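To start, the structure under review is shown below, and the notes come after it.
The complex is shown incomplete by one protein chain, all other protein chains being positioned as in the whole.
Per-chain residue numbering starts at 1, and chain names A and B are given in the order in which the chains are listed.
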């Protein structure tokens, strides 16, 4: 269910971009423990001047491989979010030689009522999809 | 006030896209009971490989008419959200022959302080716009 929006600088070919989307999806599936068919991705390509990312003093250098990833998801435990950051960075590095310094991720949370995957229905409310939000929140509360 | 971002696959003409935006707006006005002039829409067109949507096992087939709709809104009752999903799907189907299997909606909520509609003012705080957030939350709490 996470909906992932990815913004990159134009100049990479379609093969690179497809592999980039695949790598991010594999990271989401593993970090958030969702089904492989839970894939919802939107890619935007930009002119270099349209993406601006400095480093908040962290000492990172951004290149033409800059990849900004916005994730909208129901609540997830902090550990799952940290796994997501690690896995995205690992897979983009291993498969596409994207430096970890070029990968930025921002997550925004919503709730079960906020999703319709088709047919005008809210599948987490109708029971067509399992609604595990409470479980995820319990896990957070236990810590 | 909802701000709606719509992502579609390139290949439809401007007339189709204008009617698509109109259909979504009509659904928002009716489902959320907002004024007709409460229209804020951003459309992105994509190459086919830039939009990836599977089905989380629901059995839906996505086509070149895939329409991903992201809604940012102050809190709304669950019933209003469900009405929104139904009306968007109905209007896109009736007017543009878009299958319900091609329509995905994701909502993210924010608050009254999070909006400025112009002139650098937060119109829900200044009283220039009615702030009915509390009413909406009361409606949710009553259930």
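By definition in this document, a residue touches a chain if its C-beta (ideal position, glycine included) is under 8 Å from a C-beta of that chain, and two chains touch if they have at least 3 such contacts.
Because the structure is a prediction, the values reported are computed rather than measured.
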| item | value |
| --- | --- |
| Subunit A, residues in touch with the chain not shown (by the definition above) | 7, 44, 46-47, 49-58, 60, 68, 70, 78, 81-82, 85-90, 100-109 |
| Residues of subunit B (touch criterion as defined above) contacting the omitted chain | 1, 3, 14, 17-18, 21, 25, 34-45, 72, 108, 110, 113-123, 125, 128-129 |
